[in-house]
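So the structure is just underneath, and the comments pick up after that.
What you see is the complex with one protein chain gone and the rest in place.
A and B are the chain letters, set down in written order, and residue numbers restart from 1 in every chain.
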Amino acid sequence: MATIRGCLAASVLFRNSVKKSCVKYQVVRTVYGRKQSDERADMIRELFKRKQEAGPEKKAHRGTYLDWNYKSELFAFSKRIGETFMNGSLERAFTQRSYVLQQEATQKDLGLDDPDRVLEDNRSLAEKGEELSRDFVARYLRTALPCLPEENIQSIRDHLLKPESVANIISNIGADELILTSEFPTEIQTRVSTFYALIGAIEESSGQERGALFVRDFIIASLSGQDINALIMPENKFETLREIFLREGKEPPEPRLISHVGINTIIPSYRVGIYSEKKHIGTGDGESVKDALDNASLSVLWKMWGVPDAVFQFPYQLDVGQVLSNNQTNVPGSEWTREKISCR
Amino acid sequence: MSSFRRAQQWATFARSWHLYDMKWQNPYESAYVIKKYLSGLWKPIYHPLNNCGDHVVVINSKEVALPGDDWYRRAYFHHRRYAGSKSWTLAWELHEADNTLIVKKAVYFALEKGLFRGNQMTRLHIFPDANIPPEIAGNITNQIRPLRPVPSKLEEVPDEVASQCPQLFDLPADFVEGSDLWGKPDPERKAQPIRTPYKPKGQEPW
């Protein structure tokens, strides 16, 4: 019985190994006798050992498959993102410098030195696209959050344009396999430059507004599902609040311990309220009085800056033309008062 | 999740500390009130699988009041798992041995059976009198109202008030000043368990 089970297991192994490794054996399905069974088992064992030694299979680029047509892929990609490209600018946006160098080397090896066959890479497009996206994201955030200090606008922009998040966009719109580059799998920096080059290509083909619209729909929209308030964290929360009140010429805010629970345990909870001119302006909880004070200050600051927690809805559909024409920068944190916001 | 939201959740699941004065209260009725707080049933976030029970500090468990003649009728059964080691302890005997046990057992039987019961019991702090250790007293932030009003004893009534009260009935002729009018429960009386152990009919071993 054990032998039969062993044979069955081995036959499964054999099938797998034949499918996965490139070793070709003719499998004849017959009823095996004792001798053949043993030989077959030995062979399977040997194959298995070799497979273990060879390690995991190398991943192949999708372009090496039979069903692959780069031109159709490019056409479908442009339709997918809903953009039109002129004069092969899409292909140029996907061409990395490393790919151009590789192609030149192969052509030289083959003895081809045709000056007409020079490939253009995406460096100029990427520069253009990066400039547009950095500028537009900041403008968009300023239009959407006019009361927020300039430092926080910068920090949200830096979060949105982190190489990891931009590279993530590229691999989630199905553009990863379309990049013409010498390395595989593609590195983060390659994907980032391709993304910016894509924006540059759209700008070149359909104008600045269309490029900005792409930035809005892919970079700004990636904020959805994220906690924006977590990105707006001043260093010294209560100090920031106090300075604002002093700058406005008002009494400094007064924190009070409103409630507490289980203060002699290892899981205490405190609640601090902040009062100004005998009016309650914000509350915060925390495991210690300091945490609660920080959170209470945050709740007041967020309310003042127009991003109250759990109530604020970020506008994702602002008009691009209106955003591009907004040339104002927000008030920096060191000068921020409510009067400066209300006069806008 | 921002630190603000995290702290909000921390506050939602914070464990409160409640005080319950057991003086002149029926422990078996009070247990169901205490259960509500121990298992977190009073919270809008309650769910049977949600570990959101509170702490309850019970004071004056020494002065608990059992209904009727339960002091010498109610028996607490215990078996040490040795042959012939079953025992029925009367409520007054149990109370004399440990004056927190009656409350503890009442709450234990009131709580839902399950894996949470042991944890919920550890959040019950029983003290025989009103002296609570300061580290526990500092935690208390709420008081549960008692179920019954606490009657005042004649000894506690000031003499001026007591002297104004008219005599309502005549004392018996052989009444001795200072003696107890109704006497104490008879300790010799045989234990009468309220829940008699199950004995199948016609299955006696003898």
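One rule holds in what follows: a contact is a pair of C-beta atoms (placed from the backbone, for glycine too) under 8 Å apart; a residue touches a chain by one contact, two chains touch by 3 or more.
Keep this in mind: contacts and distances are computed from a predicted model.
> Report the protein name recorded by UniProt for the chain absent from the figure; options are "Large ribosomal subunit protein mL43", "Replication factor C subunit 2", "Nuclear pore complex protein Nup85" or "GTPase-activating protein GYP7".
UniProt protein name of the non-displayed chain: "Large ribosomal subunit protein mL43".
> From the touch rule at the top of the page, work out which displayed chains the omitted chain touches.
The chain that is not shown touches these displayed chains: A, B.
> Consider the whole complex, including the chain that is not shown, and state which of A:Ala105, A:Leu246 or A:Ala310 touches that chain.
A:Ala310
> Among A:Lys49, A:Lys79, A:Lys108 or A:Lys250, exactly one should touch the missing chain; which is it?
Only one listed residue reaches the unshown chain, and that is A:Lys79.
> For chain B, which residues reach the chain that was dropped from this view?
8-9, 11-12, 14, 16, 19, 21, 43-45, 59, 130, 137, 140-150
> Go through chain A and note every residue touching the omitted chain.
The list for chain A reads 66-69, 72-73, 75-77, 79-82, 169, 171-174, 176, 216-218, 220-225, 227, 258-259, 261, 269, 271, 285, 310-311, 316.
Throughout what follows, only the chains that are shown with their structure count from here on.
> So how far apart, in whole Å, are chain A and chain B when each is placed at the average of its C-alpha atoms?
60
> Touching residues of chain A toward chain B in the complex: what are they?
On the chain A side, the touching residues are 227, 229-230, 233, 259-265, 267-269, 271, 284-287, 291-292, 294-295, 298-299, 309.
> If you look only at chain B, which of its residues touch chain A in the complex?
It comes out as residues 1-5, 7-8, 10-11, 14-17, 55, 135-136, 138-139, 141.
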